[in-house]
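One structure below.
All protein chains but one are shown at their positions in the complex.
Letters A and B mark the chains in the order given here, with residues in each chain numbered from 1 onward.
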Amino acid sequence: MTEVVRTVAAKLARAVVVILAAYSASFFLLFVLPGDAVLARIGTTDTIGSADVADLDLELLRAEVGLSDDLWTQYTNGITGLLRGDLGHSLITEQPVTELLGEVLPNTITLTALSLVVSVPLGFALAVLAVNPRSRALRSFASLLPSAYVSLPVFWVGILFVYLFSITLGWFPSNGSQGVASLVLPTAVLSLLGAAQFAQVLISGLRTELGSTYAAVTAPAKGAGRFHTLYRHCLRNASFPFLAVFGLRIGQLLGGAVVVEMVFSRTGLGRLMVDSVKAVDLTVVLGLVVVLAGVYVVVNALVDVGYLLLDPRLRRRNVEVGHD
Amino acid sequence: MTDTVEQTLAVAPPVVGTPAPRRRRRIRELHVHLVLLALLVLVAAVPGLVTWHDPYELDGLPFTAPDGEFWFGTDEIGRDLYSRVVHGLRVSLFSALLAVAVALVGGAVVGVLSGLAPGGPVDRVLGVLTEAVMAIPGVLLALAVITTYGRGAFVAAVAIGIGEATGFARLIRGCVIRAGTLTYVEAARTCGAGPLRVVVRHVVPSVYHPVLSYTALHFGLAMLAIGSLSYLGFGEAPPSAEWGVLIAGGQKYLAHAWWVAIIPGLALTAVVVLLSRIAYLSQEDHS
């Protein structure tokens, strides 16, 4: 058991290192390279428009937002803030970033979590359909569907759904974040994406397992049917590679959520991100990036630990078996 | 050390490839797809070859439904949508090409460096860095880059490329490590072949197929990602005919002119499907 504890500790330590590295990389990207965020802000934001730069006191502006300190001080302040759970203040509205995040995060988390709840069983169902039925046509249809769906632009699928289910059929609202009905279309778009990605991994996993000797020879030689072999042996073993990929796909799903929120004009992380980028609100962008990286890293660390606990192959290697 | 491998090899039957007729059919299909891709590149380079309306001129009435004159209909101010889609291909295709090039070069540098000494200090530092970049969803990473460098197709492409580079790095690292354990690579070394010779003659050809296939797949994914950024308003600006821009512009008029948003999306999907098909076919095509 100590081995498990040690491995878990190592995973968590790495998770912390990765989050710090993600923060540092984004900080470097956002604060060091451009030279002067205030100028960038004046140059691109629509709020100030075409105001004459000469009229503004740049130094004063910089001092206001804490950009006049040298970079190292900003960086260390950022890191210590991060460790305390403080992500700084918005350069535009001066609200604390954590507060801004707190307002939008519940919406995004609801959407993502709901999509996951739908997409995992859907992915499994598709994968089983792709390997099990006798009908060859059904199998190839089910195995083609996922790879076709991941080739679709997610924002366009959103628009298509709006056209079909909102404009033409009038079943669900096309936008907004009020009420359960407004969740249906975004969840559908996102969970289909998740299901397609999960199914792709599961299908290849199931094919590998079904082709290996224990499933192709040993189990049937005992009298097991195809159904029994699939459910009692292969599905479980194919879930392990699925689990490994599950963590990696979380990032893509969150990215997809950002886009889907924009398609359906929902308040959430996506809207905040887009607005902050347009306004060159560096601290908010940095905060968002770090929080999402954190979610990703934590989910992956949990997946790794779960893997360790669930997969007997990773347990102790040899047992002493006496024989004469 | 090799003794365990020895055992399994001793009983492994000789490698039986895909039956010849099936392989031939696959190669033929791959060639057909590659020709299609080449045609697309040609059209992207010289869109005037297949269009007869100017993509920026108001040649028709607003919201003309698709007909014999305007194959894809017209948009809100009467521009020919077909001609706009064809002209938009160039930006989409070449941005994605740039993104994939950035990802491939970046990924190859990182992957080879870390794969040469797996577990070494370089590998560990690059590993944490790769994971850190992977932790940030691609769209967000791209948005962060755009925050500092401003919007535009070029910036969006490079930004997407940086995010995609992590996957290439992992793939190439794995390939390099695997190549190091291949018996025929060791055999070449014991024959006196120098490092450069081993890499050029033995390692690169062995990683060529998986990397090529991965590149084709991510070419398509990069098109989707760039489309997303344009849709969000961070790629090309209107009146550009980039597909993400077309879809975003058409969304407002969905209720009475579905084609303005839906048809460019179909075009995007078709190209991505073509690319992922090429990826699939070239992956199975072992020599």
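Just so it is clear, a contact is a pair of C-beta atoms (placed from the backbone, for glycine too) under 8 Å apart; a residue touches a chain by one contact, two chains touch by 3 or more.
The rule is simple: contacts and distances are computed from a predicted model.
A chain of the complex is left out here; the name its UniProt entry carries, from "Formate dehydrogenase", "ABC transporter domain-containing protein", "Phage shock protein A (PspA) family protein" or "ATP-binding cassette domain-containing protein", is "ABC transporter domain-containing protein".
When the missing chain is restored to the complex, the residue among B:27, B:58, B:122 or B:188 that touches it is B:188. Only one residue in the set A:98, A:212 or A:265 touches the chain that does not appear here, and it is A:212. Contacts to the hidden chain, counted on chain B, fall at residues 1-4, 6-15, 17, 19, 21, 182-184, 186-188, 190-194, 197, 201-202, 205-206, 287. On the side of chain A, touch with the chain left out of the figure occurs at residues 212-225, 228, 232-233, 236-237, 240, 311-313, 315-324.
In this text, only the chains that are shown with their structure count from here on.
Residues 14, 17-19, 21-22, 24-26, 29-30, 33-34, 37, 40, 43-44, 147-148, 150-156, 159-160, 162-163, 167, 248, 251-252, 254-255, 258-259, 262-263, 273-274, 276-278, 280, 282, 285-286, 288-289, 292-294, 296-297 of chain A are the ones that touch chain B when the two sit in their complex. By the touch rule above, chain B contacts chain A in their complex via residues 128-129, 131-141, 143-151, 220, 224, 227-228, 231-234, 244, 247, 250-251, 254-255, 258, 261-262, 265, 268-269, 272-273, 276, 280.
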